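Note that this complex is displayed minus one protein chain, with the remaining chains in position.
In order of appearance the chains are A and B, and numbering begins at 1 in each one.
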Amino acid sequence: MRKYLPRGIVFLYLLVILLGPLVMMIYRTFEDLGAAWGAITEHNTLLAFKLTLIVAAISVPVNTVFGIVFALLIVRGNVPGKGLLNAFVDLPLALSPVVVGLSIVMLYGTDGWFHWLPDHGVQVLFSWPAIVIATLFVSLPFVAREVVPTLREIGDEQEQAAHTLGASGWQTFWRVTLPSIRWAVIYGVVLTTARCLGEFGAVAIVSGNIDGKTQTATLRVEDAYQFAYGNYAPAYGISLVLAVMAIIVLFTMMLVKPREEAT
Amino acid sequence: MSISVQNISKQFGDFVALDDVSLEVPTGSLVALLGPSGSGKSTLLRIIAGLEQGDTGTISIADEDVTATAPQKRGIGFVFQHYAAFKHMTVHDNIAFGLTIRRRPRAEIRERVAQLLELVQLEGLAKRYPSQLSGGQRQRMGLARALAVDPKVLLLDEPFGALDARVRKELRVWLRRLHDETHTTTVIVTHDQEEAMEVAETVAVMNHGRIEQVADPIELYERPANEFVMGFVGAVNRLGDAFVRPHDLEVTLEPNGSTKEAMIVRLVNLGFDVRLELVRDDGEQLAAQMTREQAESLELGPGQIVYVRPTRQTTFAP
Partner (left out) sequence: MALPIAALAWRSTQKGGANFWDVISSPEAVAALKLTLAMAALAALTNAVLGTVTAWVLVRDDFRGKSILNAVIDLPFALPTIVAGLVLLALYGIKTPLKVDAGGVHFKADITFTRWAIFMALLFVTLPFVIRTVQPVLHELDREMEEAAASLGAGSFTTFRRIVLPNILPGILSGLTMAFARACGEVGSVVLITGNLPFKTEVASVFVLQRSASDPIGAAAVSVVLLTISFAVLLVIGGLRRWATRHERA
């Protein structure tokens, strides 16, 4: 009996908080599949998905590169202020997305420091660049945080060996360092992607939420709910698409994690 | 507080760890379970402790059947190879643990811990953390901790295995002296035959989950029960059906009746003794051992042809 008690508690908890609601949402979507499908295939929804994917397509590679660079600096670098860099990388995780969004407004808004940009034809706020900046900021930490402990654990002996054999810095990086952190990077990329797809708060503030133009998928869901008039199937439907994406991400995480932990 | 092991068997999947093992450990004795890795000695010790369960058989401690009793209630003291120190507690709290959870009064605990610190020669280190101690010190702490609750029996699982050679030797001597003082029934598991012979009065040699022989060290050396025991307990040469100890291989410069020819490949200086590594022309390798004096008087050197003959040999019935 005692053996099953903890297990039972865990199952019950996860059922109540996680699995029960998820199943219910899937059920409700299929209850009114027509409305749900209509909402998903609506023109503006498709545009919203497109925007989300474009933003992710920009943010993920950029943050991957920066993540690896930051990680190398933190673990191997000889720069002063390394601790600060480490804290900075962790910052977006502790920060509320609305704070991020508001900061961007403060910078690029009409009273902001960069308020002169629109006059020169560069529209940041209420346009896609703001969304990209916001997404970049909130998804910054993931690759770095995965790579740092792996780099630490591996140590730099392999790189030293490569140097004694005559490899240049770039060659060493490409042929020795990068392969050794491969799985950590992949795992970090997966987490970054999930974060990009799911961002809401910061984007809600900086985008202006204009359907068809600056509305991301997550904003679209909110929209669908606010104008639901009692039938939430459309909102659930779009959510389900996002949820499916999330589950694919989850699945990938599940596959990659053991390899990441093995290195 | 005797220990009685009756017909214990244990299997891990397809692997037979113990095969119908029985052993008696008399009160106050120090018995060693000696054997190579995989012989089942650690498993047997852990079953005696209650940390594992045998598939069949019984364990009795002090004439009480404890087979179904939890380790907490068996009144044992267990010492682990890798110390199992409570790394978040000081040395004092580590040793005091058994008494603390039995809610003994603080003054009593303090006194007892002080006594034990003196016994294991760790006075002054009470407030340190295990990470600040050397391996040998940590193990002595482990022993003190096990002794703190006055166990009926003391069980040591390769206690010196993680320490370097010199510390090992020191602690062996020390353990023997401790036993002579406390007379706690003790079982020690080791793969080091020198350790077993030095420390224990009785040695149980194990192999492949079975006990091959239980005897005192001299008996094991002089009258081994089989080939395995003989080979495990000391170096041995094989000449046909006969087994000859290196000390019992006589080396002469001239052939003499039943002697066999061999060439010295190498002389190994073992301090007081010298070991001769010999090879016969059929490729068979032999080892002889004699004092340096003897080797010098015969003026032996590498490459030399000599003649060997066993002065004593053992054969085993098929």
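Note that contacts are C-beta pairs under 8 Å (C-beta built on N, C-alpha and C of every residue); 3 or more make two chains touch, one makes a residue touch a chain.
Small disclaimer: the values here were computed from a predicted structure and weren't measured.
From the options A:55, A:140, A:162 or A:176, the residue with contact to the chain not on display is A:140.
Among the residues B:70, B:165 or B:317, only B:70 touches the chain that is left out of the figure. Residues of chain B in touch with the missing chain: 49, 51, 70-73, 76-78, 80, 82, 84-88, 97-98, 101-102, 129, 131-132, 142, 145-146, 148-149. By the touch rule set out above, chain A reaches the unshown chain at residues 3, 6-7, 9-10, 13-14, 17-22, 24-25, 27-28, 66, 87-88, 90-99, 101-107, 109, 111-113, 133, 136-137, 140, 191, 194, 197-201, 204-205, 217-218, 221-222, 225, 232, 235-236, 239, 242-243, 246-247, 249-251, 253-254.
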